[in-house]
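Removed from the display is one protein chain of the complex; every other protein chain stays in position.
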């Protein structure tokens, strides 16, 4: 939705410096590619080099941010938090797709489904017995909602996400396409030379403001729940096994794997492809770096690296030492020879 | 389905010690959270601490298992195999969802589809030409079954699982949501500076009692079949490439990757995120530990760790040694200095 510079500045609580207040802004872009009619941001001096030649019509910057070579065609939008200002601008210029509050005739809803007001159900969505969808939530095309599922308000369930029976989802939750919430956990007992399935009769509980990436899987508890707290954000292709208790505002990047029965405290960050063995406790605010493999508990606020994962500083030190190891082998061989020569001639090893 | 203690004990072949035989049990829970009306199990003395304060109404234990401080409100269900007894109890108290033997009017079945008795086909399921579904199998909402697919008896295909053409599936197989069975293997020939697709015209054959996790992918053979033997269990987000021959009762945990043309023998276990290069042979009962990267053959009954994977004991020894390496570097430097001083003064390196 195009807006004038003046309208955008007002909506984003920014002060205009330079430029034409009536100029029309049509979209947002990053500083390296923004063109005439576009708004951008600059919050890191590393990117100052892009300013001089930029054709952007407006640029969010922080109060007091020193900017050389601002082209005369570029207005500055000065505010206390330019990143948040820019996010707001993006939201205004690129409004989210609106899904009409209606039930597609091609959806299949069990008789006992309960829908809030303003709910949108897309074609080929399937909603099972006793499922409930809160106000203003959108269940998009082909999303599958099992029986006895509860979904809160203002949620968006993307196409072909699958929510198995009994899952409970809070408000403002986004579930991307292909995510599978509540499939069976991976549990077997070995008897008579075969693996006997342990019934997985628990569920999954997702707090408010959780976002789940595409094709991510979160297994139901074997007994009891697998839980994610308020505001936790999970990227694509993440595997979260049964009975994990994941706190609030936790971040898991792409392809992370969490085995089962772990406790991951608030604000922990699991970087890309990190893996956590079962029954592990990750403390509050701990950071598991990319590709780390964690087999034991991690203290709050610590950072771990490597597989098996260790304190980041220890792991880095070992990596540096490892790079010196081939040379060290030679040195020790030389020392052995030297020492040999120093030995009394009669001695023999 | 609630049952009395007496009924449950009888169904599970357990002997009651204490408690009220007419007490009603409504569900199962683990020992740390079980409440009044719930049954639990205790098979590991590590969890004995939970017994004293537990409100559980019944607890499966092994014959002769010493349990101190059993609350008077808790009946013991004593049997030879309490884990299996408890599994049976869960099955009785939490019966599986029943899918009625009917074809949803919103399903699309090719004219040449053949269905056994008691088959359930959910809404928006699609079954291609000449596909066959065995007795009492359930193809749930939106599952896609290609042409010339054979599915055995008592199978359950969950929503949006995709079974490509020509796949053969045994009896009692479970395929979870979003799993893709029989997509093209990843094969190209490099000619004239581009990758030319090698047609993938084989199929996938899954034995009886196989279970495939959510969003797992098993590629069809380029020529011939990719096969999984009886009773093999595959977790979520696993990638199994073309022409792998996987034996019986093999376990693959979440996010495992198997390249192609591997042979994995019976009872092998691939732990979470393990990866296997192509044309590798994993011997019977071998264990590939979590995150291990296997590039060469693994002998039967061995355990490997690390990437590149080595015998577990060797790999552990190297890990221990690595942790001493930074200190070793200092030691060798000291030795060099000491040795320098011992050298005759006239010598110079």
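Per-chain residue numbering starts at 1, and chain names A and B are given in the order in which the chains are listed.
Here is the rule we go by: a residue touches a chain if its C-beta (ideal position, glycine included) is under 8 Å from a C-beta of that chain, and two chains touch if they have at least 3 such contacts.
All values derive from a computational prediction rather than experimental measurement.
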item	value
Contacting the left-out chain in the complete assembly, out of A:25, A:163, A:183 or A:214	A:214
Chain not shown: contacting residue from A:136, A:220, A:249 or A:310	A:249
Contact residue for the chain not shown (choose from A:55, A:110, A:299 or A:342)	A:342
Chain B, residues in touch with the chain not shown (by the definition above)	106, 108, 124, 126, 142, 144, 147, 160, 162, 164-165, 178, 180, 183-184, 186, 188-189, 191, 193-199, 201, 215, 217, 219, 222-224, 237, 239, 241, 255, 257, 259, 273, 275, 277, 293, 295, 307-308, 310, 314, 317-318, 320-322, 324-325, 328, 331-332, 335, 338-339, 342
Hidden partner chain, residues of chain A it touches	28-30, 33, 81, 83-84, 87, 90-91, 94, 96-97, 104, 106, 122-124, 141-142, 158-160, 174, 176-178, 209, 211, 213-215, 231, 233, 235-237, 249, 251, 253-255, 267, 272-273, 290-291, 307, 319, 322-323, 325-326, 328-329, 332, 335-336, 339, 342-343
